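Quick one: this structure, given as structure tokens, is what I'll be asking you about.
As you look at this complex, bear in mind that one protein chain is not there, while each of the others sits in place.
The first chain written gets the first letter, and so on, giving A, B and C; residue counts start at 1 in each chain.
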Amino acid sequence: MKLEGDYLFNGPREEVWAMVRDPEVLASCLPGTQSLKQISPNEYEGGIYVRIGPVSGSFAGRLTVSNEVPPESCTLTVEGKGAAGFAKGVGNVFLEAQAPDKTLLKYTGEFNIGGKLAAIGQRLIESVGKSMINKGFETLDKTLQARMAGKTPN
Amino acid sequence: MAGKYLGQRLKRNEDPRLLTGQALFVDDVQLPGMLHAAFLRSDYAHAWIKSIDPSAARQHPGVVAVYTAADLGKIWKPGPLNVPPPSGIPGVVFNQRTQVPMAKDKVRHQGEAVAVVIAESRYIAEDAAAEIVVDYEPLEAVIDLEKALGEGSPLLYEDLGTNLASFVHQENGSYAEAAARADLIVKTHIVMERGTAAALENRGYVASWDNKSQSLTMWATTQGPIALRNGLATILGLSEHQIRVIAPFVGGGFGPKILLYQPEEIVVSWASLQLGRPVKWIEDRQENFGDTSQERRQIHEAEMALTRDGKILGVKDVFIHDTGAYNSYALTIPLNTQTHTTGPYKVANYLTEYRVVFTNRILVTPLRGAGRTYGTFVMERLMDKAAKRLGMDRTEIRRMNMIQPDEFPYKTGIVGQDFAKNVLDSGNYPAALDKAKEMIGYEAFLKEEQPRLRAEGKHVGLGISFFTEGSGVGPYEGARITVEASGKVNLSTGVGTQGQGHFTSFAQVAAEQLGVDPKNIFVTTGDTEAFHWGAGTFASRGATVAGSAVNAAALLVRQKILKMASKILEAPEEELELADGMVRVADIPSRCISLAELAVKANPSRGAVEPGTEPGLEATAYFGPPYGATAYGCCAMIVEVDPDTFNARIQRLVMAHDCGTVLNPMILEGQIHGGVGLGLGNSFFEKLEMDDNGQLQNASFMDYLIPRASDLPPIEIAHLHTPSPLNPLGIKGVGEAGAIPIPPAFVQAVEDALPEYNLEISEAPLSPNRLFQIVQAAKQA
Amino acid sequence: MSELVKVQVTVNGTRYEHTVEPRMLLVDFIRHELGLTGTHVGCEHGVCGTCTILLDGKPVRSCLLFAPQANGHEIRTIEGLGTMDNLHPIQEAFREAHGLQCGFCTPGVIMSVLPFVEQNANPTEEEVREALDGNLCRCTGYQNIVQAVQLASEMVASRKAEAR
Partner (left out) sequence: MKPAPFDYYAPASVDEALDILSEKGYDIKVLAGGQSLVPSMNFRLAQPPALLDLNNIPDLAYIKPAPDGGVVIGAMTRDSDVEHNPMVAERFPVILQAMPFIAHPQIRNRGTFGGAIAHADPAGHLPAVTLALNARYHIRSKNGDRWVGCDEFFLGPFTTAMEPDELLVEVEIPALPARTGTSYHQMARQAGAQALVGVAAVVTLDPGERVAAARIALLSVGETPVLAGRAAASLAGKLLTPETIEAAAEAAATVDTDPGGDIHCSPEYRRHLIRVLVAKSLEEAGERARGKRG
């Protein structure tokens, strides 16, 4: 499945980049993430308990960051494996400063699933995928606001 | 040739057991101490196995053993071929790669077994299987048939250097010469897609090794119990007499259950030997979509050369056949395609050539229709196209090219699945065409009804398609018949039964010869203890080949009966008749003796059996036809397409059918009904959706749609009776008939229902979505 | 393994009490705990209808219930109809009309349409096909099942009339 889209963040590009590059923050976008462990400068592993409609179960996840051009772009590879099958997403992320406090995140990529997830859940994947990505961005934006609020002396 | 029993619409002997829940199916077998197996299967279609760690699973409470390929020792090796590649065709390429019990270094399709857990319950076995850790290195999957043969494609078998599994070229006459003098050449590009048999009963095995008697009993959902026993004996290093395979009631076969040396058969029986306890494995529906063989994926480039008045000069068909990850069943399917493409038509110049391709999908073996379906689809599509181009009536162009009744036996010169040059044995093809036209009301529909319905805004079309069904191939089957002291008759044969009514139809054959009520004939099929020799139930051969053997054995027993009774009743054999379980002197019915009494006399407790005679009223006989008999038929249907939703429904379906002598018309019609059901599935519902990575997208009945009661129309059948000269009863097979002509008739009817778009449909199965897309494309063109 | 639970259930008029894991599917309970193997398993996801039984008189999928959910309830399976020598009219109708081939789906089909047959004396073909839509059959193309159900409806109705 091809993925493509964008999201406008209310913050400067460096801040958005810092978030995207912070696996803990990324992990917080997915509800149910249990732990995250850095295994190399660009690789992280963790467990996640997913509970979306017909799917509920644990997945072992791995996040790899590559092709980094701070603060402009990078490639995120997310892999998950569990009893229900496996999922792998590769996304090229581009950040574009549109104004001092507006950053457009664009992404293109591919998302593949396998095993039971694909065999039983194919009709759900597109809507669930879209929904997860959008929810994730909303969470990121909230985090961004919180971070900026913390940094800005009022 | 209806007799007192033969050809009668008798109720089935097996039904009371089945209807009351008393029939034994494999999963009903319960043995003391029985263990349960669950297989861990690959989620990947193509991957190296870097390591397997079963340690956690082995520690799981309730687990008795966990095995991987490495644990199988000498047992682990690619299985033997089920069927060899054909002899008698020059230049055949065949690269043999057969199934392995469990994947060792590499998985080659999603669903391939990599480990097995044996535990106290299936629930526990599945829990533990989830704890086995397999480290895979995923590889690019080979799915697309054309790309698989291209430069740089990933390879299933590195040592082979190619994904080409086979190449076969056959030609009768010269197509090039025919094309050179043709007035018209029509071409088509046909794509047919994979479906699955989806027998309601999944596969299953219970193996029980008894250390004290040193024997293995195996209950199996197999169509070929004897072949399975023999194969297991070789693989496990046992004598055939140490193994008893029982195929009890089997919940539908449709082809895949004939495949031998399936991984689970080997692993389950071997595990029972290791553990000294019975082991049961019952395939679940999800496994079935990934581990049971499938069929129906070919791509054809075909053309037909004709004169301007519609006479066929030649046909050329070049196709690619998907065999999946293995080719254990060799070339049966594409050979069937080759022999069935020209079907009922006289094609003097016929070139047929195919390449078989390994792909990262479950292996392909025959499924009801078995190759005939594609050949018929290709030819009937070419016929429709030619009729349109020449402005001819579609039935007229068919009729004028048909083999005529006085031209049988008709030789096509093409080698078929039985490795014999194909010969069509008998028939009256134009009569079947006429009958189907009459039943559907061809002229009236096209001239009156269709225009009237169109004026009402209804999109209704007619489809009509002819087909042949090569059936009843060798090598042989056998039967043993015994008249017992009770007067009851015992009949055993080596084939298995999966719903075809053999318990009744075989009894009818024997009853006719012996004058015994079929209810008093106890039929055993599918038990290797009851009969030692045989091949199995496949290729619409059960009734034809085993039925003929039953007839031969019954005839021998009849001769013994007559000989004995003649002495006892002091009357010449010609004056005796067998009826109601008695032998009587025809003119003096009071002079008679019951078969029971005769049976007692034939097996005396004192005195001596005369030299040169055998005890008992018993005989064993075998039958092997020189080549297969060809049944045929014509199917016509009316289809309505909803122009809003692009849903299509068959409103009426008729079939004029000839399979020679009919054993039991009720059972025969049932066979056709069932075939039609699958045929509709292959036309509009059943497509396995596989993505480029070899991930099946619809591995459940939620998304893989099998026709339901309201999807099917009432089916009207007419019988023609042209006996086959190839067996004494004149029988031909019928098992696959229904499935073969439905897709071409269906797409023709859809085209006919939507004439405004001038559609040219060259694929099956369709779906509402696909039909929508085809119509959109036609609108834009 | 989770805590075991007690299941008390009446099947075909007989009371049973077993202690099982809560996750045991009702169809496995009926087949393997109670030994009533006439109810079959075809898909275990509620689509094929092979495992259909009557729960408190209503057809349900026994693969979509856990055994403890049947606690205190009444179940009827194919074994609760006629016997081999004395078939229930619906069983007789299936035999008469050749409404079964391999017979694997048959118990589920019969349990699905039993209430329909008892309530409809003279159903149309369309009504019968609709009533059968929850059951898959791969052998018969449904043709003779439809006829068997129509015949069964007649037979049941005429027996009722006779009884009056």
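Everything below uses one rule, namely that a contact is a pair of C-beta atoms (placed from the backbone, for glycine too) under 8 Å apart; a residue touches a chain by one contact, two chains touch by 3 or more.
Everything numeric in this text was worked out from a predicted model, so none of it was measured.
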Q. What are the shown chains in contact with the chain that isn't displayed?
A. A, B, C
(Q) Can you say which of A:I48, A:L63, A:I120 or A:L140 touches the chain missing from this structure? (A) A:I120
(Q) Using the touch definition from the top, which of B:S208, B:Q697, B:Q748 or B:S762 touches the missing chain? (A) B:Q697
Q | Touch with the omitted chain, as defined above, among A:I48, A:A84 or A:L140 | A | A:A84
Q: Pick out which of C:C63, C:A93 or C:V146 touches the chain that's been left out of the picture.
A: C:C63
Q: Extract the touching residues of chain C with respect to the undisplayed chain.
A: 1-3, 5, 21-23, 25, 28, 44-47, 49, 52, 55, 58-61, 63-66, 68-69, 112, 130-131, 133-134
Q. So which bits of chain B touch the chain we can't see?
A. 122-123, 126-127, 130, 284-286, 644-647, 685, 689, 697-698, 700, 702-703, 705, 707-708, 710-711, 767-769, 772-773, 776
Q. In the whole complex, what residues of chain A lie against the chain that is missing from view?
A. 32, 51-58, 83-84, 116-117, 120-124, 126-128, 130-131, 135
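By definition in this document, only the chains that are shown with their structure count from here on.
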Q) If you tally the C-beta contacts for A-B and for B-C, which one comes out higher? A) B-C
Q: Report, in whole Å, the distance between the mean C-alpha point of chain A and the mean C-alpha point of chain B.
A: 50
Q) For chain B and chain C, what's the span in angstrom between their mean Cα positions? A) 29
Q) What parts of chain A, by residue number, touch at least two of the other chains? A) none
Q) Tell me, which residues of chain C touch at least two other chains? A) none
Q: Write out the stretch or stretches of chain B touching chain C in their complex.
A: 11-12, 14-25, 27-28, 30, 61, 123, 197-202, 249-252, 254, 282, 284-285, 498-501, 666-667, 669-670, 672-678, 700-702, 706, 708-710, 712, 714-715, 738
Q) Considering the complex alone, what residue numbers of chain A touch chain B? A) 83, 85-86, 112-116, 118-120, 122-123
**Q.** Contact footprint of chain B on chain C as seen in their complex
**A.** 1, 21, 23-24, 31-32, 35-45, 47-48, 50, 77-79, 81-85, 87, 91, 94-96, 98, 100-107, 110, 125-126, 128-130, 132-133, 135-146
